[in-house]
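Here the complex is missing one protein chain, while the rest keep their positions.
After this line comes chain A, so read on.
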Amino acid sequence: MTNASISSDPTPPNAAGIFLNADFMNDLRQQMLKFARLQVRDDQLAEDAVQEAMLSAYKNIDRFSRQAALKTWVFSILKNKLIDLLRKEKRYTAASQLEEGPNVNGEELIEVLFNKHGHWQKSERPQKWDTPDHGVENAHFWRVFDACLNALPEKYSRYFMMREFLEMDTTEICHNEDLTVTNLNVTLYRARLRLRKCLEDNWYQTEKTS
């Protein structure tokens, strides 16, 4: 009676094993820290958030029979913690309003991409990204993506991550950051223009020619 024996045991046999797998737990912790640091930009706060998320996973050890389930769960806890932190942080963090970064940004970027009539410059026309499936699985892709994120001006990356990683809605971000909707929309547009160009120049194009 296999079914009966499974249902009589609420803890899957390998649940605790996941937590004892030092390599897995260490990798997971590093991934979480990296993700948290990108967003709160304060090592101590990031560390605390990761710690708390890990702790709540330990408390719910019975729920996880697979590493993937634990990851998904612990990341969703971490996300909520980061949202809380960003809400509190609002008072004492003045996110840099500068659009400075290692590359051309803001109005200057728009002038590079479009001609005076607002049409694409020939050399800047978006190319077909034809590697979404196998390309995105690739570890090298994620390194390029990280580098492109890190190269964004602070203001861009902060709003972009709030919107896309933490999936906060526009009104909430505006409320948190004392921004007008128009201002946020323009900033997100510029962040996406920058990120799109970075990915195209450093991943999709080089893949094509290699």
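Throughout what follows, a residue touches a chain if its C-beta (ideal position, glycine included) is under 8 Å from a C-beta of that chain, and two chains touch if they have at least 3 such contacts; residues count from 1.
Please note the rule applied: contacts and distances are computed from a predicted model.
J.: One chain is missing here; what is its name in UniProt, given the choices "ABC transporter ATP-binding protein", "Circadian input-output histidine kinase CikA", "Putative zinc finger protein" or "Chemotaxis protein CheA"?
T.: "Putative zinc finger protein"
J.: Touching residues of chain A against the unshown chain: what are they?
T.: Residues of chain A in touch with the missing chain: 28, 31, 35, 68, 71-72, 75, 79, 110, 113-114, 117-120, 125-129, 132, 136-137, 139, 142, 145, 163-165, 170, 181, 184-186, 188-189, 192-193, 195-196, 199-200.
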